[in-house]
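With one protein chain withheld, the remaining protein chains of the complex are depicted in position.
In order of appearance the chains are A, B and C, and numbering begins at 1 in each one.
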Amino acid sequence: MKILYFAWLRQKIGTDAEDVALPAGVGDVAGVIDWLRGRGGGYAEALGDDAIVRVAVNQAYAGPDTPVGDDDEVALFPPVTGG
Amino acid sequence: MKILYFAWLRQKIGTDAEDVALPAGVGDVAGVIDWLRGRGGGYAEALGDDAIVRVAVNQAYAGPDTPVGDDDEVALFPPVTGG
Amino acid sequence: MIRVQADDFDIGAEIRALTAANTGVGGVASFVGLVRDMAGGAGESAMTLEHYPGMTERMLAEIDEEAHRRWPLEASLIVHRHGRLEPGERIVLVVTASAHRRAALESCAFLIDWLKTRAPFWKLEETPEGARWVEARASDDAAASKWRREDATG
Partner (left out) sequence: MIRVQADDFDIGAEIRALTAANTGVGGVASFVGLVRDMAGGAGESAMTLEHYPGMTERMLAEIDEEAHRRWPLEASLIVHRHGRLEPGERIVLVVTASAHRRAALESCAFLIDWLKTRAPFWKLEETPEGARWVEARASDDAAASKWRREDATG
């Protein structure tokens, strides 16, 4: 699975993108975030308060229950501040 | 008093402006319109349905009871269609 | 700022001039009214816009001040043309600039609604059947009256 990070999530985690192999049992957005947080360090810091993390799956907004698999593109980012 | 006419009122009455001396007893907008209508011809035709005549006194919208005198500029016109 | 003129205007230049050197502006809303082809392609349909010189400028200046009282505007502009205009030509421009987009958007809508219903302009359309004065539309009055509630100038 491809994971993208934007804005301060990108800075805290220290990379803008990575390819990961999902562990068995991780099948939705909430699972991915829990798993990343478990890596500790910048991941734990960036994903500590999941209320302010927004998620897109395949470039469309997604919720905690949205299913994800190895072929998906998942993006994590803070609330947007465009315009 | 100076009276101005615009749009189709101007065309029906046949002039865009005239200076008139108000007859005794004419002291408000309604009185001016009644008096003009009494002239007949284009005036009667243009002012026949006073519901659709708009009036400005000294370049500000006015109602039937707005007082007018010889030094005022009174304008009669149809509902505006600008913009 | 208001202008009543026969000449055309350049939207981009007007907006630039209005907001240049003011970095307190965060949003600029604008509206341009154009002459529609009322003949529906069945021929020319130019029109002539008559106005009441003096009253027009006075009323535009008043409503411009009113917008500044209601919204925190950094700048505003109303340009209204008169005279003969062909389909596709610009008739009127409203521009409002504020720190915040909501103030810019709302005041722009307020001003154009007001212009359509209160500014002393009259449209004479050229139709295949001859010249015809455009009649006021009830929907325009309705659009303007929604602002009336808090409208001290009536």
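We take it that a contact is a pair of C-beta atoms (placed from the backbone, for glycine too) under 8 Å apart; a residue touches a chain by one contact, two chains touch by 3 or more.
Being a predicted model, the structure only gives us computed values, none of them experimental.
Shown chains touched by the hidden one, complex as a whole: A, C.
Even with one chain removed from view, chain A keeps its contact list with that chain: residues 4, 6-8, 56, 59-61, 75, 77-83. Although one chain is not displayed, chain C still touches it through residues 10-13, 15, 19-37, 87-88, 99, 101-102, 104-105, 108-109, 112, 116, 143.
Here, only the chains that are shown with their structure count from here on.
Centre-to-centre, using mean CA coordinates, chain A is 72 Å away from chain B. Taking each chain's centre as the mean of its C-alpha atoms, chain A lies 48 Å from chain C.
With touch defined as above, chain C holds no residue shared between interfaces to two or more other chains. The residues of chain B never reach two or more other chains; the list is empty.
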